[in-house]
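Only a single protein chain was left out; the remaining protein chains are all shown in position.
Read from first to last, the chains carry the letters A, B, C and D; within each, the first residue is number 1.
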Amino acid sequence: MLAHLPVLQVLLPLMAAPLCLFLRRPYLVWIFTLIVSGLAFLISISLLQQVMVSGTLVYEMGGWSGPWGIEYRIDKLSAFLLLIITAMSTVILLAAQTSIQKEIPENRQIYFYILYLFSFTGMLGIVSTGDVFNVFVFLEISSLSAYALIALGKDRRALWAAYQYLIMGTIGATFILIGIGLMYQMTGTLNMDDLARRLPEVAQTRTVFAAFAFFIVGVCLKLALFPLHLWLPNAYAYAPSIVTAFLAATATKVAVYLLIRFTFSVFDLSFSFTALPLQTLFVILGLIGIFVASTAAIYQKNVKHLFAYSSIAQVGYMIVGYSIGTTMGLMATLLHLFNHALMKSALFLALGAVMYRIGSVQLSSFHGLGRQMPFTMAAIVAGGLSLIGVPLTVGFVSKWYLVLAAIENGWWPVAVLILLGSLLAIIYVWRIVEVAYFKEPVAGTDGVREAPMALLMPVWLLVGANIYFGVDTRFSVDMAQAAARSLFGVSP
Amino acid sequence: MDIALNISSALCLFLGSFLCLSGGVGIIRFPDFYTRMHAAGVTDTLAASMILIGLMLQNPDAIVILKLVMILLMTLFISPTTSHAMAKAAMNSGLQPLLDKKENKDGVESS
Amino acid sequence: MTFLICVAVAIVRVKDLFAVAMLSGIYGLLSASLFITMDAVDVAFTEASVGAGISTLLMLTTVAMTGRTEHYVRHKPLLALLVVFVTGALLIYATLDMPYFGDVLAPANLHVAPRYIQDSMREIGVDNIVTSVLASYRAFDTFGEVVVIFTAGIGVLALLSFTRRPEDDAEISSDNISMHEQNMIVRIVSKILIPFILLFALYVQFHGDFGPGGGFQAGVIFAAAIILYAMLFGMGVARRAINQTFVQLFAAVGVLLYGMVGVASMLNGGNFLDYNVLSEDPVAGQHLGILIIELGVGIAVAMVVIIIFFNFADRIDISKHKADKKI
Amino acid sequence: MLIAATIAILVVMALTIIRGCMGPTLYDRILAVNMFGTKTVLLISLLGFVMGRPEFLDIAIVYALINFISVIGVLRFSDSFGFKQPHQKKVSGGKDS
Partner (left out) sequence: MMILGLYNYWIVVALMMIGLYIVIAQGNLVKKIVGLNIFQTSVFIFYISLSKVDGGTAPILAEGISLYSNPLPHVLILTAIVVSLATTALGLALVVRIKEAYGSIEEEKIQMKDDQEC
């Protein structure tokens, strides 16, 4: 059975989703979903071990090898990502039942879990597959379900946000499809490994160049990189809290994964960074993204909006790290992937708890919450500190490596700008702290109590992880380093 | 035998194409919806059957002929039905046939 | 080809949304004929039933609900044009180095595809190469495709379903009956046609090995027959004939059936979706596997399309009903 | 002859598209769509013969069916569009005369 793990990883949630329809009660479905996600988590741990021991795993679908069939190819990077996604999903699902009960009408809850599982599956599929067209298919699975999930939000603006996301997402996916088509046209293959072998022959043609450009633009749309980020804030802000937490923790990560996978494994690095002025472009866009988004975050009235903008800024950090183009930079990016997933899911889940009690996440309704919901607010503060990058939190670790990487490469200004960006983070986090701890509660909110255990526990689990991995960095740093090294090992 | 088949097939095809074309001209040139429908409906049915029969004559394969017959039957069924339904819907929605010389080419789209 | 552009431009210009929906139907038909001239018969099949059939119907229902006219406000056309032209320019630029249309020696035709063409008969034993690639070599993609459509079905359900009140049902169905008394001719013809369509769907389903067709197309045609029935005899009647819960469960069964084939082959010692191990003889195994997964695809697609359409049409009836009550 | 017929049908298709784009009423467009559909059926049957592989007539059958269904759909939904009662005749036809 061990040999089938790569496919089981994806197959398990995939098959579980339709089964949910047979369990007619939301509560049962929740338990079932949770079990499935937990199992997926266990599988991903086991996969990670296998990969660490024996190197890249290849699984041939239908027994057809190589470029003829579809194969799953799990290397260190994918295993790392799989671990992040499954872990996040499991923790978030722990909280789901309580929060969903409040935010989604009873008759739609089953559909919610099914869509959640599909979204989850889609991401796992993208990460583990070794076939470019398969990437597209799973990308669509995950994004279609994400659109529907966002639209389940209570506010009617959720619908509009979902629609915008659908339009942008589909354009992005179609761009990726064009990119795949152009690549196929020039090489005649869809298998990533095979592509990597055959692309250098035709690397100098304009078609391949265009394929690359389309692909990058498509991925960046999904990634919400700075000029293409417009869909993200609303989508995150009006989706149900659980969905926000899940998407924030995983969706952009998967897009970053795609970017890395394509620039490093499919196109080789020398092509990626020389064909286009990609490196400079990305550094500039990343930095602008950090500043614009952080500044925008400062002016938001809705806390979910605030953190959504901060997500865009964090994507900026990842892109900067990635475009430094050294092992160190890539490692920082991967670390940040991991860490950002931890802190954003903690933050959004905590916001979910606030939503559960107050029914709103406007900044104005946070008055005095520090006293009414001490644990939840403490979690938000801890997450915020991590966002800023205070020592002993995970945010510090990844920023540290990021700055190190920049300096190592001799990019002093970039390092300085990264630090300046963190200052902006201090401002927006401070606004929440100020409102929550130093303002009197608004009249009429006396009855607000601490969030229920079912919500608090996952939140603090995540916050704990935030601090643990901030202190004991061995696991995450080792993983990121191994993954980054293996990527650079592949590409000359 | 072959020659006879070929000639008759060609004849059918020719007739069909001609009817098609006349229908096409009709749909452009006629002044209002009902006359256009007349042009389209009548030519559609006959032209389609002509062309299909022409094709049937060309091919000896039984299954192909069977399929062509099916298509033919379907056009015979469907074409008048849709015409009927359309005319009825148009009447119901208040689109008047152009009976005298009054100009009402546009603006009749009722909503 | 040039037709396509005309229609597309017309779509930009025309403001009546009903017309737009219909033009998009024409567009679907046109692109389907184009696919035929380029030898892609399976694709043409699908595009015809999807682009010209189902999508158009869905658009019509939506338009019927949301209003027909478009209040045209021209905004930021410059930015749009810029984006469009940059994209276009990039693509034109890309075409300059492309192999020419129809080139036998294009890399795409030399690398992977020849194996499918030469060996699929020996390895899979199915005439239609597209089917063998679809259902065996790249079966996992197809599984993904089924899941995508299933996701869409669930998404539509999550968005549009609502708990129905029985009295609404009764009123609506009586409404429908009175409305369709008049369409005698159409109804009778359809009554003749519907069984035929269903039969034809089955033919397409099982004929996919030899000619164009397969599970997806069959599913769509099957659903089209049901949709025709629902349109002519009213939603209430159709709803009584076809139980919604049942449809949903069946959609799930379709997906599961597909997955189960994969699991079965895993249990038999092969990889996921490896049909060779399903039977003593690999080719027979392939046949069996393809047959079952196509069936799964067909069931899932048909049910999902029915779900989607019913939910849309229900909304129409309800919204119309509300409007009537207000007046 | 086959090719000549194909070309004739292509020309008719062009004419139908013109009608479909011009309108002026909704029903003209429906008519155009319907006619276009039947012409496509013929075109496909012809193309099958031109290309020498007449097995593909299945597609033509599908087109005929789909065409029928979509026309019925259009009529059904244009009927149910708006608030008018099925039997009540509006006088909008003479509005601008």
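Some points to look at:
The working rule: a residue touches a chain if its C-beta (ideal position, glycine included) is under 8 Å from a C-beta of that chain, and two chains touch if they have at least 3 such contacts.
Just so it is clear, the model here is predicted, and its values are computed rather than measured.
When the full complex is examined, the chain removed from view is found to touch A, C, D.
Between the chain not shown and the residues A:Phe80, A:Tyr147 or A:Phe209, the one that touches is A:Tyr147.
Contact with the omitted chain, checked across A:Ile171, A:Ile358, A:Leu404 or A:Leu419, is made by A:Ile171.
Across C:Ala40, C:Met260 or C:Val283, the single residue that touches the chain missing here is C:Ala40.
Listed here are the chain D residues that touch the chain not shown: 51-53, 55-56. Although one chain is not displayed, its contacts with chain C can still be listed: residues 1-2, 4-5, 8-9, 11-12, 17, 20-21, 24, 27-28, 31, 34-35, 38-43, 46-47, 50-51, 54-55, 58-59, 61-63, 65-67, 70-77, 79-81, 83-85, 87-88, 91-92, 95-96, 98, 100-104, 106, 108-109, 112-113, 116-117, 120-121, 127-130, 133-134, 138, 141-142, 144-145, 148-149, 151-153, 155-156, 159-160, 210-212, 216, 301, 308, 311-312, 315, 319. In the full complex, chain A contacts the hidden chain through residues 133, 136-137, 140, 144, 147-148, 151, 156-157, 159-160, 162-163, 166-167, 170-171, 173-174, 177-178, 181, 184-185, 190, 301.
To be clear about the criterion, only the chains that are shown with their structure count from here on.
Comparing the CA-atom centres of all chains against that of chain B, the greatest distance is found for A. Interface comparison, B-C versus A-C: the pair with the greater number of contacting C-beta pairs is A-C.
Chain C has its Cα centroid nearest to the centroid of all protein Cα atoms in the structure. Note: centroid distance chain B to chain C, computed from Cα atoms, is 28 Å. With centres defined as mean CA coordinates, chain D is found 48 Å away from chain A.
Counting partner chains per residue, chain C has residues 16, 68, 182, 186, 193 touching two or more of them. Residue numbers of chain B whose C-beta contacts span two or more other chains: 74, 78, 81, 85, 109, 111. By the contact rule set out at the top, the touching chain pairs are A-C, B-C, B-D, C-D. Looking at the complex, you find that chain D touches chain B at residues 1-2, 4-5, 8-9, 11-12, 15-16, 18-19, 23-28, 30-32, 34-35, 38-39, 41-42, 45-46, 49, 54-55, 57-58, 60-61, 64-65, 67-68, 71-72, 75, 78-79, 81-82, 84, 86-87, 89-97.
Within the complex formed with chain C, the residues of chain D that make contact are 13-14, 17, 20-21, 23, 26, 29-30, 32-33, 36-37, 40, 43-44, 47, 55-56, 58-59, 61-63, 65-70, 72-74, 76-81, 83, 86. Residue ranges of chain C in contact with chain B, taken from their complex: 16, 68-69, 182-183, 185-186, 189, 192-193.
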